[in-house]
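Missing here is one protein chain; the remaining ones are kept as they sit in the complex.
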Amino acid sequence: MSYVYAGYGITFIVLVLYALRVLARGRALRRALPPDER
Amino acid sequence: MTAPRWLTRALGLGALAFAAAAAIDGLWVMGPTAEQGDYSRLLVVHPPVATLAYVGFGITAIASILYLWPRTRRREWDLLAGASAEVGVVFCGLTLITGSIWGRPVWGVWWTWDARLTAEALLFALFLGYLALRRVPASDHVRARRCAIAALIACLDIPIDHYATSWWQTLHQGSSIDLLQPDKHLDTAHNVGLGLGFIALGLAFAWLVVHRYRVEQLEARYEHEALSIALEARHAEGRVEVPA
Partner (left out) sequence: MWRDAALVAGKDLRIEARSRVATNQVAPFAMLVLVLFAFALDPDRGVLKQAAGGLYWVAVLFSSLLAVQRSAAIESGDRDQLRMSGLDPAGVFLGKAGAVAAQLAALEVLLGVGIVVLYNAHIASVGLVVAACVLATVGLAAAGTLYSSLAAGLKVRDTLLPLLLLPVAAPVLLAATEAWQAALGGHPGDGTQWLEILGAFAVVYVAFGVVGYGALMEEA
């Protein structure tokens, strides 16, 4: 069962970490750009 | 031109909700199967990520064609191609990892030159190359066109890979235990789990592509405005130093 937990866990963690990375990059770029309509 | 905020929020929340449901079904409700005991629970995770990796690269391929075709050429297709490819690579990597984790207890090894895994590994390599190419600086149109062509070259390879690796496998391995058993042994809980997994990961995929696309848009603007931003900063410095 540990393999199963590992499989579920790694999938979840990797996707969450990637999501956070994408969001962080978006925030950094938005800050660096002049304030804008979006 | 991007998805409205309420939609992306819905996607995100939906993904989390279905993920919880899928996990409950996969880890609790589902029982072990005859062939693989508990490991068939990985059905909830592995086939969906594998399918979504292909979806990701499929979107990249179609967006690339749309960009290359003069009548439909728009910068947006290039941005979509890049975003979808990166998300696709993440899912492809997960496919390899979950495939390996599944294979270890069932086959006894972390890796085997199974047709599917091998083809998946090649897919991963192909699109890592594409992502590397995207980072090479050039003018907008030149880079977009170059990447679009590279994406198509890679995609043409995919069916050939599958053909070749599956013949290779039958030659060298005969039939090993297929991770995905024929469905006659899958009961309702398994099928529900598979469905929930697809929905949860599918929603997550969509959410990720939308947000990654937005980042591509911002990067594109940043590249254009970076020079004027820097100049602004220098001017601001100059102004402060002048005595009142």
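In this document, chain identifiers A and B correspond to the written order of the chains, with residue numbering beginning at 1 in each.
To be clear about the criterion, a contact is a pair of C-beta atoms (placed from the backbone, for glycine too) under 8 Å apart; a residue touches a chain by one contact, two chains touch by 3 or more.
These figures come from a predicted structure and were not determined experimentally.
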Considering the complete complex, which visible chains touch the unshown chain? B
Among B:Leu16, B:Leu152, B:Ala189 or B:Ile229, single out the residue that touches the unshown chain. B:Leu152
Which of B:Leu13, B:Ile160 or B:Ala233 contacts the chain that the document leaves out: B:Ile160
In terms of residues, what is the contact footprint of the unshown chain on chain B? 68, 122, 125-126, 128-129, 132-133, 136, 142, 145-146, 149-150, 152-154, 156-157, 160-161, 163-165, 167-168, 171
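Everything below uses one rule, namely that only the chains that are shown with their structure count from here on.
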When the C-alpha atoms of chain A and chain B are each averaged to a single point, how far apart are the two points in Å? 14
Chain A to chain B touching residues, read off their complex: 1, 3-8, 10-12, 14-15, 18-19, 22-23, 25-26, 29-30, 32-34
Inside the complex, what are the residues of chain B that reach chain A? 19, 23, 26-27, 38-39, 41-42, 44-46, 49, 90, 93-94, 97-98, 101-102, 104-105, 201, 204, 207-208, 211-212, 214-215, 218-219, 221-222, 225, 229, 232
